[in-house]
Structures are given as C-alpha cells and as structure tokens.
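There's a structure below that I have some questions on.
Only one protein chain is missing from this complex, and each of the others stays in its spot.
Right after this comes chain A.
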Amino acid sequence: QTTGLVGLAVAENPHERLRILYTKILGVLQNIPKDAAYRKYTEQIVNQRFNLVQTETDVQKLEDKLNSGRIEEVIVQAENELSLARKMIQWKPWEPLVEEPPSDQWRWPI
C-alpha cells in the first residue's frame, strides 16, 4: 500500500503520531498569552482535529472526515503547525503594530 504521493512514506500507526503532535502543539500554545487570537484559533483547530482522531479509528474514514488529503499529509501539516507555534513564541505577533507606514505609502493611484 502506498500514499500515492512521491516522497511520503506510508505512516504506520498515524493515530498515535497525531495524538503526540497535537498534545505537543497544545503544550506549546500554553506559553502564549491567553487573549492572543492565534492561540484561540489554533486551539480550536487542533482540538477539532484531535477529537476526530480520537473518535475515528478507521484510517480511510478519518481522511474523509478531516477532508485534508492523505493522513500522511495531515501529519506533515501538524508538524508544520508545531514548528510555527514555536516560532510564534519568539516573534510575538499579537502585539500592536510595530510602525505606521508613511501616509502616502499605500495610496494607489499615486
């Protein structure tokens, strides 16, 4: 059995892997202030996917319910989300605007 995608090997035990990744993401998100929109929305997405992963044991049906491509792609996406959460803690994008642009900067036509 194959994923059908070049370079992505079939993941044995995807539920376990996704469970670990989602718990790690939620742990990393605890370090962000509670009122940040990023934390709110990411927790929503991760909890939604986590519940689906835990309730559905059949891989094919899980792929259909998540509606996000193969399960291996979902795993890759979760890994990306984890690295993004770690970088977000450094960048802190929920603070107010760094610097206002000059007033004619974004005016079009000039």
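Heads up, the rule we're going with is that a contact is a pair of C-beta atoms (placed from the backbone, for glycine too) under 8 Å apart; a residue touches a chain by one contact, two chains touch by 3 or more; residues count from 1.
By definition in this document, contacts and distances are computed from a predicted model.
Per the UniProt record, the absent chain's protein name among "Neuronal-specific septin-3", "Auxin-responsive protein", "Serine/threonine-protein phosphatase 2A 55 kDa regulatory subunit B" or "NADH dehydrogenase [ubiquinone] iron-sulfur protein 3, mitochondrial" is "NADH dehydrogenase [ubiquinone] iron-sulfur protein 3, mitochondrial".
Annotation: of A:V10, A:I45 or A:V59, A:I45 touches the absent chain (contact as defined above).
Mapped onto chain A, the footprint of the missing chain covers residues 37-38, 41-42, 45, 68-69, 77, 80-81, 83-84, 87-88, 91-102, 104-106, 110.
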